[in-house]
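Every protein chain but one is kept in place in this view of the complex.
Think of it as A and B in the order they're written, each chain with its own count starting at 1.
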Amino acid sequence: MSDLIGLQTLSEKPTRLDQSQLKLNFSEAAVSQLEEIKSHYPSEKAAILPALWIAQREYGGFLSSEAIAEVAHRLHRAYAEVEGVATFYSMYNTRHKPGKHKLEVCTCLSCHVNGAYRILDLIEKKLGIRPNETTEDGLFTLEEVECLNACDRAVVMQVGDSYYGPLTESLLDTIIADLKSRTESTVIQMADEIVKVHLPESAV
Amino acid sequence: MAERKLLLEHSHETSFRTRAGYEQTGGYEGLKKALGMERQAIIDEVKTSGLRGRGGAGFPTWIKWNGLPKEKKTSHFIICNADEGEPGTFKDKELIEKCPFLLVEGMTIAGVATQADAGYIYIRGEYLDGARSLRSAIDEAYKAGYLGKNIMGSGVNFDLYIHMGAGSYECGEETALMSSLMGERGMPRLKFPHAPLPTISGVFEKPTLINNVETYCCAPFILKNGGEWYATLGASTKNSRGTKIFSVSGHVKKPGNYEIEFGTPLQELLEIAGGMVDGDLKFCVPGGSSVPMIKKAEVERAIIGYEEMSEVRSMVGSGGCMFFNDSTCVVTFTWRTAQFYANESCGKCTPCREGTRWMVQILDRILAGGGNPGDAELLQQVASQIDGRSFCPLGDAAAWPVAAALRVFPEEFAYFIENGSSMVTGAKTLAMAP
Partner (left out) sequence: MAAEMMGVDMVTILVDDIELQVPKGELIVESVKRLGIEIPIFCYHPRMKPVGMCRMCLVETGTKQPDGTIRKMPKPQASCTLPASEGLAIYTQTPQIIQDRKGVLEFLLINHPLDCPICDRGGECPLQNNTLFYGPSTSRHIEFKRHAPKAIPLSEHVTLDLERCIQCGRCVRFTEEISGDGQLAFRFRGASMQPSTFALSAFESKFSGNTIEICPVGALTSSQSRFRARPWDLESSAGVCTLCSCGCNVWFDHRIGKLVRVNGRTNNAVNEEWTCDQGKFGHDYYNHNERQASVFIRTSARLESTSWTVGLGEIVTKLKSTGTSAGFLLGPKISNEAGFLACRAATALGSRQVAGIDSRVELGANFEVPADSLLSLEQAKVIVSVGPSLADTLPIVYLRVRKAASQKGAKVISIHSSPTELDEFAFLSLCHKPGTLSLLIQGLDGSLALEEVALQTGVSAQALKEAKTVLEGQGVSFIATNQVAHTEGSAALSDLRRLAKKLEANWNHFCETASGFASLASCSGLGMELQSPESILKKCLSGDIKFLWLVDFDPFELVKDRELVKQALEEVEFLVVQSAIASEASHYASVVLPQSLPAEGGGSFTNLDGQLQNFDAFLPKIGMARADWQIFAELLSRMDLAAGMFSRQDILQMAAKDVPYFKEALTGKQDHQPQPSGAGV
């Protein structure tokens, strides 16, 4: 991880936020899903995490400031508070917009000793990117992640809602080829799957 | 001794993931029994069983169950901690994927015993297979009247919800998990004696019971077969009863989850997992990344049990048992462990936020060949400045493995610092690959 704290470009004068200019982009289905999820908790605030998952899906896999503002607006929370929550969790994409597929390679203990950094190197060479970078065609983002807790399948990698492991070069080739052939983004699909597991069958 | 499959007995049968299949194996008998019992009798049964928390701390389960107000004045909640994040551990993953009804039934029993209105299963965001499996189990349970209003005609209401995490190891700490469940940053909250116990004021400031997946999964068996029966398992140990699932990984031939009875020698667990691959056993981290590592000699005499493991200066922990062969460089291994904790520190308290990062910096430098005399002592002191000084146990968990590595393999650190290369692999510079 870079030592320099990531920040947006600094303007000389801070921009004033005009909350009345907020555009709401949640689809009708998203709004009703959020309503259902809100009913699971005694407080509206508790729906922030699931709402951020909905936003990550609705905003194409990336929680932009607009996406965060919409969540805050819908749950009647301060914008800064929701941004604080979103940036705390590593699975919300808040720092940079990911590609269509995010390859998350575990390099933690068991994976480490089983050659996770060799695998990571291999992927870097295959895709021509370094961790936290996205390929020029916008297809793949590579990330090094902490323990995915599937150490029996070390070296393991997560793409969307699926785990792959133990990774070998040939398996990697298969996965990459398969991902290239997919039309939908596994990043968005994963957010969608996460939203869905919150919802009882009766609400789907 | 060999494997003793209780929780995992039917885990490989796909029918076990359906209500009908689950019932065929005796599923929901525990809940039926519980519904016919006094609430206190359920808790007493858990007490008799000697069950202790399977998440890592090993706290007697019945004390938590018993801690919620008996006279209900407000909503009660129960939470299942399925935010499995301790490196090396993947037992909860298997349980929720393959034995979802065990958890649903176990939580329902706990809900009945504690008069809970609702239960929340907090699942780490990555565990989608498990979440989907639980989703369909919960939906089926609702349809069959095992959840919702008037469970099985008993007059008891109990709802069960899934709440997905979003990538934070810290949320496995119970108070941080509650913060996260309430829609906050996953930062730990004040604990007793600084604040009331969760059983008095927990999530949403209501009385709350929080247990690990595996702990809840034991409840159906305890209720079905009786606490006394459960307590016969592991009777050879001082104070550990029942079975425990160990996630075995590292340099072993057959990595995976293995359920054993307490009292089983650690060496046997290694044999169950097929023994070492490529070379000899060098050290073992028996209970997840935060517990102190032990050498081969200790592995050979260690008996699995909460008190027994402390005799070899380690712990049962979460059951994430990793064996490493003699090709493993301890310095590199420690560096990767330290990096995990630095990346997962929530930032709330000074020692953990600053100390974990500093330890990584020192290890970075040593691995890059820039070690200075005194670095080992410095590392040890930084670790001790975190240990016991941080807000929550994550700080301790970050300090212990570093301190243990320095204690168990001082010569490897000394060699790396002096020569700028690994004593084991000979690798120079930032040797990431073992």
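Everything below uses one rule, namely that a contact is a pair of C-beta atoms (placed from the backbone, for glycine too) under 8 Å apart; a residue touches a chain by one contact, two chains touch by 3 or more.
Quick caveat, the model's predicted, so the values are computed rather than measured.
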Omitted chain - touching chains that are shown: A, B
Residue of B:S201, B:Q267, B:T350 or B:S421 in touch with the missing chain, whole complex considered: B:T350
Residue ranges of chain A at the interface with the undisplayed chain: 1, 3-8, 10, 12-17, 65, 68-69, 77-81, 83-84, 87-88
Chain B residues touching the omitted chain (full complex): 168, 170, 185, 190, 193-195, 342-351, 353-358, 361-362, 364-365, 372, 378, 385, 388-391
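In the analysis below, only the chains that are shown with their structure count from here on.
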Distance from chain B to chain A - Cα centre to Cα centre, in angstrom: 25
Touching residues (chain side chain A, partner chain B) in the complex: 1, 40-43, 45-50, 52-53, 75, 77, 84-85, 88-92, 107-110, 112-115, 117-118, 146-154, 158, 161, 163, 190, 193-194, 196-198, 200-202
Complex contact set, residues of chain B against chain A: 75, 84-90, 93, 118, 123-129, 131-132, 134-136, 138-139, 142, 161-169, 180-187, 204, 206, 247-251, 255-257, 285, 289, 320, 322, 324, 328, 332-333, 336-337, 340, 343-344, 346, 432-434
